[in-house]
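The structure appears below as structure tokens.
Removed from the display is one protein chain of the complex; every other protein chain stays in position.
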Amino acid sequence: MWMGPSYAQGIHRVATEGSYPPWSFRDTDGVLRGWDVDIANALCERMKLRCEIVAQDWDGIIPGLLARKYDLIVASMAITEQRRQRVAFSSKYKETISRFIAKKGTPADVSPAALKGKVIGVQRGSIQAAYLAQIYRQSDLKFYDTAQAAELDLVAGRVDYILGNMVTYHVGFLKTPAAGAFAFTGPNLTGGLLGEGNAIAVRKDDTELLARVNAALDALRADGTYDRITAKYFPFKLM
Amino acid sequence: MVFLHGFETQLLLGAASTVQLAAAALALGTLLGACGCSLRLSRRRPLRAVGHAYIASMRGVPDLLIVFAAFFGGSWALGTVSGGTVDLNPFVAGTIALALSFGAYVAEIARGALASVPKTQREAARTLGLSRWRALCCVIFPQAARAALAPFGNQTIVLLKQTSIVSIVGCDELMRKAAEAAGATREPFTMYLAAACIYLVLTSLLSIGLAWAEGRVLRLDAR
Partner (left out) sequence: MFDLSLLGIVMPALLKSAILTLQLTTAVVLGGAVIALPVALATNASLSPVRAMAQAYILFFRGTPALVQLFLLYHGPGQFDVVRASWLWPILRDPVWCVVGALSLNSAAYAGKTFGAALAAVPRTTREAARTLGLKRRQAFWLIDVPLALRTALPALGNDVILTCKATSLASTVTLLELTGTARLLSSETYAPVEVFAGAGAVYLALNYTLMVGLRRFEARLHHPH
């Protein structure tokens, strides 16, 4: 049987990860839920398409798209040069936001001048590490194997600041009891070395679908649906 | 053991992994050591040079660096071959790295043990009409093995302790389990002390076993 795109039968399949709360996860009834799931549903409504959302393990998510198992990936996928060579990305639908955490009451000035000589902890090899190495050369940078190791040393008092993904901190570290004395400080940091953001992926030859996705994304953001969905999960904006 | 907050099983599982890792590295490393030693003692100069280079480089470089090189280098190699990002199984990378290092020490121990067998033994074997191969296997090797037993045993104990290093690249042995437990309970001192005690038990058991083996060999000698 000729394996045309699933939308030849009128249904579009959308892949998401399914084990990455709060972006996509299964609730106690096994139903897929999460920010990405809601965005996907809203997009399909805007595009006037019938959609079916499926879960796919991260390792196989791009191969699955190329094998026509589904037509869209809405899974908080970061835009990278390597991935650009295999799929087409929509316009950005989520920023990769980084933010500093320090002891509560620390001044909000996190410019390189203000942090001169201070100790900043970061995960080795992360985009935040690349950013700090370039911009915060006069600070004492400490590189850790894992983000958690940096958090542990923040609590222990060995580092004054840590820099990492804002949302991951919000649902992770800042929810732990040890983080009681710490809070976000300084503004949201995005762009440049800190990443191009997340986007929706489609096959490179699906140019019509991509145009429709981009138009729908613009519409979602213009009429406030995007912010409404975000507000269900976070007390801050994602874009 | 309520002070371990329920992590006893995890720690013991980690200990089992540690023993597996050590056993795998021991087997592979002994093999590498035998090869290294025969290269080192070869009649051909290029082979001798290879053996010497292997032993010198493994003994002059920290085990942690060898583990990183094996893990990241191996992952990179697999990645370029498969075209994606692959992480080499930490257990495999750790085994290879530890075996490479252990093998270098074993090669030196073997070389020293063989050298310690008096020349007279070799001459006596020849006068008895034994072929070179039989002389090696039935006269020289047994005596060399006896001389090598103690240092080899000591190096095995070192190997057991060195398995802790593989935790840094993600292998799920005792050290890593202790680190995870420390992170989960926020009681690093308790967890690492528990891990230390388990290591102590393992190395002590190994030492006792080694002493027993040495005692048996000595008694065989006295016969």
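Going by the order they are written in, the chains are A and B; count residues from 1 in each one.
Here, a contact is a pair of C-beta atoms (placed from the backbone, for glycine too) under 8 Å apart; a residue touches a chain by one contact, two chains touch by 3 or more.
These figures come from a predicted structure and were not determined experimentally.
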Omitted chain's touching partners, listed by label: A, B
Which residue of B:L32, B:V106 or B:I165 touches the chain not shown here: B:I165
Which of A:V31, A:A67, A:A133 or A:A231 contacts the chain that the document leaves out: A:A133
Touch with the omitted chain, as defined above, among B:T9, B:S57 or B:S116: B:S57
Absent chain, residues of subunit A that touch it: 121, 124-125, 129-130, 133, 142-145, 152-153, 155-158
Subunit B residues touching the omitted chain (full complex): 56-57, 59-65, 68-69, 72-73, 75-76, 161-165, 167-168, 175, 178-179, 182, 186-190, 192-193, 195-196, 199-200, 203-204, 207
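The rule is short, and it goes like this: only the chains that are shown with their structure count from here on.
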In the complex, subunit B residues that touch subunit A: 168, 183, 186
Contacting residues of subunit A [partner subunit B, same complex]: 145, 148, 152, 178
